[in-house]
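With one protein chain held back, the other chains of the complex are shown just where they sit.
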Amino acid sequence: MSILVAAFGFGLVSASVIALAAVGFTMQFGITNMINLAYGEVMIASAYVAYYVDQRGVSIWIAMLIGAAFGAVFSFLINRLIYAPFQRKGTSLLGMVIVSLAVSLMIANIMLPIVGYFPVSYNERFSTLLRFGAIALTVNQIAIFALAGAIMVAIHALLRYTRLGKAMRATAANPTLARNCGIPTQRVIDAVWLITGALCGLAGVVAALDSDSFTISSGAGFLITALAAAVLGGAGQPYGAMIGAVVIGLITEMSAAVWSPDYKQVVAFAILVVVMVLRPQGLLAKRGAAAAAG
Amino acid sequence: MLVATDVHRHFEGMHAVDGVSLEVPRGQITGLIGPNGAGKSTFMAVLAGTMPATKGTVVFDGRDVTRIPAYRRARMGLVRTFQLSSEFARLTVLENLLVAAPRHRGESLLGALLGPGYWLADERRIVGEARRLLKRFGMSAKESDYAGNMSGGQKRLIEIMRALMLHPRCLLLDEPMSGVHPRVADEIQGYLQDLRRDGLTILMVEHELHFVEQLCDSVFVMAQGKLIGSGTMATLRRQQEIVDAYLVG
Partner (left out) sequence: MNTYYAANLLIFAGVDIIACIALNLQFGVSGIVNFAFIVFQAAGAYTAAVLSMPPDTAADYSFQIYFGGFNLPFPIPWIGGAVAGALLAVPIGLIVLRNLRSDYQAIALLVTSIIANTVINNARPWLNGAAGLALVPRPLNPIEPVPDSYLYFYIGLTAVCVALVWFIAARIVNSPFGRTLRAMRDQELAATALGKNPVALKMTMFIVGGAIAGLSGAILVGFLTFWAPSTWLYPETVILFAAVIVGGRGNNLGAVLGALLVPVGLEEVTRLLNNYVNIGPPNFIPAMEWVLIGLFILGFLWFRPEGVRPEGHKVFPEGFESGVRVLGDRD
């Protein structure tokens, strides 16, 4: 029983990491209609930037900020230089998916010769272990959990209470109508990419910190988990992504405790498959997933 | 011919169609009019089966088709056209019609694998039929052009001809005159009158009220998802609520 409780603790941390990534990913989709398959690569690129900073003796927390800033700028540029022009050209939704896949391949393979194949880790990856009853977490993990919680609250506040947040929600619901109501959709979209890019970068650093080590190929794994949580919660729904992250985080960790850690990813995917069969539009989605009918 | 009973269509908390019951009489042209957003196209979609009804029934020629998918209704003879151009742009005009032909031997995987020897006879037959239709509607010259390159009026004609290739018994037309040159619209009007003479039942959503007046034997009026009137155009014009709905909606 205490194993399960301990696993619950790990699950919360896992959920935190996934939530940061998934919320950013799903907001990109919800507001700009872009299934950004390069998301994982931006995560890992930010993780590497933070790594180089970390190697120079800067504190990991500053490195995190730098990673987030890098993610923001990088994502913003990818959209401005590649995604937006293709979208303006009238490329189909599927074409855009292929574009993002191409971009992800290019990013990964441009990084490879620069950073090399060998796994790297942050200097601060080991930290003190604290115990709360059956739950044993390191300081890092607790910090990650707290950070993710704070960011989720910030996102909620952004969406609910700020003008930008309301503009984002309006653009997500109906871009044409939003534009006609005087919302500067171009600037909203720029803001979305900066904010979600920052989330992406932060998520990358956090995910890398929570692992023993990471390489370029970890990017695909990051993308997949974020994708799974986002799809689970209903694509385009930030709160859904949070719920999806919690579900996947908790269930994978707890089942790893009961069965075997090797199957963690398998369990995550099994959940996804079940949801896709039963409710393909995700847990919270209201519309948009079903094909348009006459 | 076609009976809708208490049809509802809700989505996202909106009642696009809110309890509409009507009957489309056999062999007549019936109009469905109403202001924008009244739910006419949605109602047509439910009748045709391209959208499911949230509640209510649709009975076609005595058979309850409420649960039957659109493609089966089409095979039964209930065919619809679309408000927005939906021609197969990358197929030629002739091919657009050929696609519609039912019961073609070459149209199954097995038929395709068996080769032209198996299906050429059927193909010849439907090409002949399609060409006759093209001639009747005056588009023979365009048969090898890409449908995507046709004008708005020509695309409308393609949609009607395509529907006719299925030998429908009831045709649901969604704004057949929309975006069409007035002269072509007159031609379409003529064709529709010919079709009625041939015994086809037609339900037509249309905004151009003078066409509705000239073509339709009777008219239903919808507003905000509900049916607010029926009868001939003359009687409807006298009803103040109808006039109001049109001015307001």
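Just so it is clear, A and B label the chains in written order, and each chain counts residues from 1 on its own.
FYI, contacts are C-beta pairs under 8 Å (C-beta built on N, C-alpha and C of every residue); 3 or more make two chains touch, one makes a residue touch a chain.
Quick caveat, the model's predicted, so the values are computed rather than measured.
**Student:** Just name the one of A:A108, A:V188 or A:A256 that touches the chain not displayed here.
**Tutor:** If we include the chain that is not displayed, A:A108 is the one touching it.
**Student:** Quick one: say which of B:G115, B:G152 or B:G190 touches the chain that got left out.
**Tutor:** Of these options, the touching residue for the absent chain is B:G115.
**Student:** Contacts of chain A with the missing chain: which residues?
**Tutor:** The list for chain A reads 35, 37, 82, 86, 89, 91, 93-99, 101-103, 105-106, 108-110, 112-113, 116-117, 220, 224, 227-228, 231, 235, 262-263, 265-266, 269, 272-273, 276-277, 280-281, 288-294.
**Student:** Name every residue on chain B in touch with the hidden partner chain.
**Tutor:** 48, 50, 69-72, 74-75, 79-82, 86-92, 94-96, 98-100, 102, 104, 106-109, 111-113, 115-116, 119-120, 122-124, 127, 143-144, 146, 162-163, 166
The definition used in the following text is that only the chains that are shown with their structure count from here on.
**Student:** For chain A and chain B, let me know how many angstrom lie between their CA-based centres, rounded off.
**Tutor:** Comparing mean C-alpha positions, chain B is 46 Å from chain A.
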